[in-house]
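A single protein chain has been removed from this complex, and every other one stays in its place.
== chain A ==
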Amino acid sequence: MTSPQIEIQLIAAVVAMACAIPGVFLVLRKMALISDAISHSILPGIVLGFFITHDLNSPLLILLAACTGVITVVLVEAIQKTGLVKEDTAIGLVFPALFSIGVILIAKNANDVHLDVDAVLLGELAFAPFDRLLMGGVDVGPKSLWIMGSIFIVIIALLLLFYKELKVSTFDIGLSSALGISPMLMHYGLMSVSSVTVVGAFDAVGAILVVAMMIAPAATAYLLTADLKKMLLLSIFFGVFSAIAGYWMANLLDASISGSITTMLGMVFLMVYLFAPRKGLIAVLYRQKQQRTEVSLITFLLHLNNHTEENERHINHLQEHINWQKVRSKTVVTLALKNNMIEIDNKVVSLTEKGKEFTDLALEYIITNKDEKIEPMKDDFFLFRG
């Protein structure tokens, strides 16, 4: 690997980490679209900042753009508060308006400088290593690495300091407010951090990829864990993985780096969506199939429990009576036999001791709907796991 190659991957990885953390909270607060809005509406802030500083990496530009980000959120909330339109409509009204102001400003005044709409939307990671940071005349590395690195460190520090405040205000606004942990403060804090992250990252990866980097890793992690800390760590992992893998995909295909990273983020989500152990599509389908079989089993056992007379329990009669296909009857009978719940004597089926116990437990659960009744059955059967 050449050193620009390493630097590009480093920048992509740091951007991914910085985006993943606010992304988790945006996803949990059901505000994913806000990151899309912010990423577009910061454009006028960037343009104004650029006019003043003539430097795309100036801190003042980042500050101005972050302010436009927060203004977006304020405007969206103000429009929503009128009660005339819903939040998604308000978002759709605000960010194109702000974005278009930026577009007009660029077209009017900045045609001859290095700032165009394409660059803002898509970014170009490949160029990032060319813009160096000089300290006392010494080259210390690409500017965007320093900018995103600093933003990442600030984000980590804020997360460690305010983890419990972020958690409670995300989960339960009412309690948070009653405890004196102002949800408004946390909300605008998160919005400011998201804005700064988007601004810092847009130059390297573009406004579209920033959204993907915030939302996709968090959404992927959400499918895999029921623990906020693990969700944060997994998001960071998926972000960094997609950034590096995307870079090499671009290398292989000779395609846009940011495009490849975004594709990779989507593919990782798709894989997890299909194969996640609990919430994944395949797991869900498998569980539904199991549940169908188990309901059949319980129906079958209840039938046996209800009838002492032998002719009701004859294996051929059962098939007609419960009105199942041959295959299904066979699966159920095999499952019951395998679990020692029934015995077959001269084609007459009867419940074993264990089968009787199980049926009683199931009945009690059906009647009382009390969860503790079925706790011991949960290990064996999907049906009761909810």
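By definition in this document, a contact is a pair of C-beta atoms (placed from the backbone, for glycine too) under 8 Å apart; a residue touches a chain by one contact, two chains touch by 3 or more; residues count from 1.
One rule holds in what follows: contacts and distances are computed from a predicted model.
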Identity of the absent chain, which is to be given by its UniProt protein name, from "Monovalent cation/H+ antiporter subunit E", "Manganese/zinc/iron transport system ATP-binding protein", "Heme lyase CcmF/NrfE family subunit" or "NADH dehydrogenase subunit L": "Manganese/zinc/iron transport system ATP-binding protein"
Residue among A:L28, A:A245, A:M267 or A:A283 touching the omitted chain: A:L28
Sole contact to the chain not displayed, among A:S192, A:T225, A:N305 or A:T352: A:T225
Omitted-chain contact residue, chosen from A:D88, A:D172 or A:E357: A:D172
Given A:F162, A:Y188 or A:Y273, the one touching the chain that is not displayed: A:F162
Residue ranges of chain A at the interface with the undisplayed chain: 28, 30, 83, 161-165, 167-168, 170-175, 177-181, 222, 225-228, 230-231, 369-371, 375, 385-386
